[in-house]
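Every protein chain except one is present and positioned as in the full complex.
Showing chain A:
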Amino acid sequence: MTMTADRLTELFEETSADVTPPAFAASAWATARRVRRRRQVLATVAAFAAVVAVTVPVRGRDRDDFRPAPPAPAPSVPVPSARVVTGGVDVVPPAPVVRPVSPLPADFTIPADAPKLSGHPVDRAVAVVQEYDPESADQSMRPLHVLDAAGAWVRIDVGDFGRTHDGGGNEADPLRPTSLSPDGRRVAVPQPEALVVIDLPAAKAHRIPVPGLNEQVMWSGDAIVLVGQGSAGVVRVDWAAGTVAPEPAAMSAWHGGGSPVASGDIAELIGAEGGRKVRVWRPGDARPVRELPVDLGLVRPSGYAMSEWYGPAIPDRTGRVAAAAWGDHTPAEGVRHLGGVQMVTVVNTANGLVERLLDLGVDRWKSCCAALDWIDDQTLLVKTDLEGLITWDVRTGEITRVTTGPVRATVSIRLP
């Protein structure tokens, strides 16, 4: 090793010198034991669910029919129900009951022979999926697939796009959780210096030049895509007209979840000077409609606090948004976790109140989980690393499992 390499080693030693020694053996072993137990229980529940599934009749396409099915008969294995702690805090049970949400599959394994979009246009998609496998030696970008309203997979083979990257060269797969349009007919794919919009019924891709590295997208109605990076500032893209215009509102496509209505307000959950805030923008207005401090009054008594929200704040139609976060849990008694607690929160954008919090625990990765879509005005669809897709009834606290296993993919879902 050369002298200069020795100096580099010294700098690494000095830079990490303040890292204090951990004590991880016992907790890692205990977590592994819990994972083994959970896998055993889930395998049993999945086997049971497979038996139940064949007895459930195929349901129609009316709105109500896409709500979670009624509870399955009590299985012969123990299935704990969701536990409401206090003050609007719920905890994911070890083995939530499996309950399908049509037309989402219980297993997100995409068939290798899925037909191509160019030969099979899709009138309306409920999901767009891009698989990943961090443990595979093959880290090349996977194709995008759509799941149509009948539950069939179609591979997107139109459009030319690759991974996005930031100014430092850090790459990311281009599909975003907010890529699918509210009507399920278009997929917005951010690209450096461009936006690609895939028109599913026409099986065609539109490439619109958009200045910038363009890593995030969100929809404002079904005609406008707001394109940006992580920081504040987006441009409006009318994908059909091919026009690009600056958006006066300094919203962030990283924190915002878009709006099903073009003129609709878009809320962000942000960390700012003075604390965590809800900021609401109206497209076209340079000043936010309102900015409120986040009110932890309902969850603080249980010892919860958010440190940071991750990803988009998914709006319902009543002025609430749902977003994943991580933070602290300092209960009056028991183990304190300063940071590292993964959670999903529902926040009222009218008053800033955190109305409900789902505690996902500390045995997960940061950014393990994401709010995906509102199934109805009280049920949220959430993606987690261990369970896959779950539903969370934010009124009763009930948690059900949609998939029988984890979903190793980025997904964007718009249920009819």
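Following the convention adopted for this analysis, a residue touches a chain if its C-beta (ideal position, glycine included) is under 8 Å from a C-beta of that chain, and two chains touch if they have at least 3 such contacts; residues count from 1.
The working rule: contacts and distances are computed from a predicted model.
S.K.: Please identify the absent chain by the protein name in its UniProt record; candidates are "Metallophosphoesterase", "RNA polymerase sigma-70 factor, sigma-E family", "ABC-2 type transport system ATP-binding protein" or "Sugar ABC transporter permease".
M.R.: UniProt protein name of the non-displayed chain: "RNA polymerase sigma-70 factor, sigma-E family".
S.K.: Which is it among A:109, A:231 or A:263 that touches the chain not included here?
M.R.: A:231
S.K.: Name every residue on chain A in touch with the hidden partner chain.
M.R.: Residues 2, 4-5, 7-9, 11-19, 21-32, 35-36, 132, 134-135, 137, 139, 166, 168-173, 229-231, 254, 270-272, 307-308, 310, 339-340, 363, 365-367, 410 of chain A touch the chain that is not shown.
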